[in-house]
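Right, one structure below, let's go through it.
As you look at this complex, bear in mind that one protein chain is not there, while each of the others sits in place.
Then we have chain A:
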Amino acid sequence: MTDSRDSSVQESSTAPIKAVKLRHPLRTTFAVVIALLVVAFVWDAATREAYQWPLVAQYLFDRRITQAALITLTLTVLSMILAIVMGLVLAVMRLSDNPVLKAVSWTYLWLFRGTPVYVQLVFWGLLGTIYRSVTIGIPFTDVAFFTAAPFEFIDLFWLAVLGLAFNEAAYMAEIVRGGILSVPRGQDEAARALGMSWRQTMLRIIVPQSMRVIIPPTGNEVISMLKTTSLVTALGFSLELYARTRAISAQIYATVPLLIVASIWYLLVTSILMVGQYYLEKYYARGVSPQRATETEPTQTASFAAVEPDGTGAAGGSDTIATSKGEHR
């Protein structure tokens, strides 16, 4: 600051530095080129016959389409909730000391990750045919306690939810496991040293901390699930967005405009989900971000003490998530 050599150029003081900004000619050129390309594409698309924009406008808010979008969203949310719960259970089983639970979890993952979701959905659709009736009784005797046709009365919608959730649970299990493993061992030790049980340690200490790592890839999975719902026609369910738009386009002999309609709705729903993810991440980053930034030197965290906790939490949140995502993806 008080370097005497600089004083010939500019008076050194605590006044803000006035300097000519560094220019980035390449960056500017590139931006201009991209802008031109985008304009050209949009202009072309707007005037091209094949897109049939009037049809897009006509069907975008068609009642059948909006209903289908709502069903797609419901399908996504319900199957994800079920998948997250199942994934949590599977991950905890995999990490437990119990070899039986470990083996069950491993086998589940092997089966449901090892086969295509489309194939699984076809199987779910056929369950009613394969298991016309199920009898509970004593094997090799005529004793039967009751007989039921379990899949006969299940709505196709719920079958789709189950089919999607059972597949997704296998992936969620690995995401949750990664999150749990990311929590430092010392946390588990500190909790146990305080006399907390395994259950309390998991629910109160480990899982809440792992959420920070679990949420970003789970957001990915939710968005991926939104699009995977378009596969549930495999088990005969046809009220979701993609099947609905295909059906309409077949009626009116117009494929492209309805594909655009479907894409717009998928994008819209994805955007809504991303907003939700942002707030979840912010919540689970509480208390953690400032420490993470200076983890190697705990004493430096003192400098954060002056900052409002909420303020740093929000600012540091996205930062933290970015690093954790890098580690686990």
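Note that in this section contacts are C-beta pairs under 8 Å (C-beta built on N, C-alpha and C of every residue); 3 or more make two chains touch, one makes a residue touch a chain; residues count from 1.
One rule holds for everything that comes next: contacts and distances are computed from a predicted model.
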Per UniProt record, name of the chain withheld from view ["Cell division topological specificity factor", "Sulfur carrier protein ThiS", "Aminomethyltransferase" or "ABC-type polar-amino-acid transporter"]: "ABC-type polar-amino-acid transporter"
Contact residue for the chain not shown (choose from A:K102, A:K227, A:R246 or A:R286): A:R286
Where the missing chain touches chain A, by residue: 184, 186-187, 189-198, 200, 204-205, 208-209, 284, 286-292, 298-299, 301-302, 304-305, 309
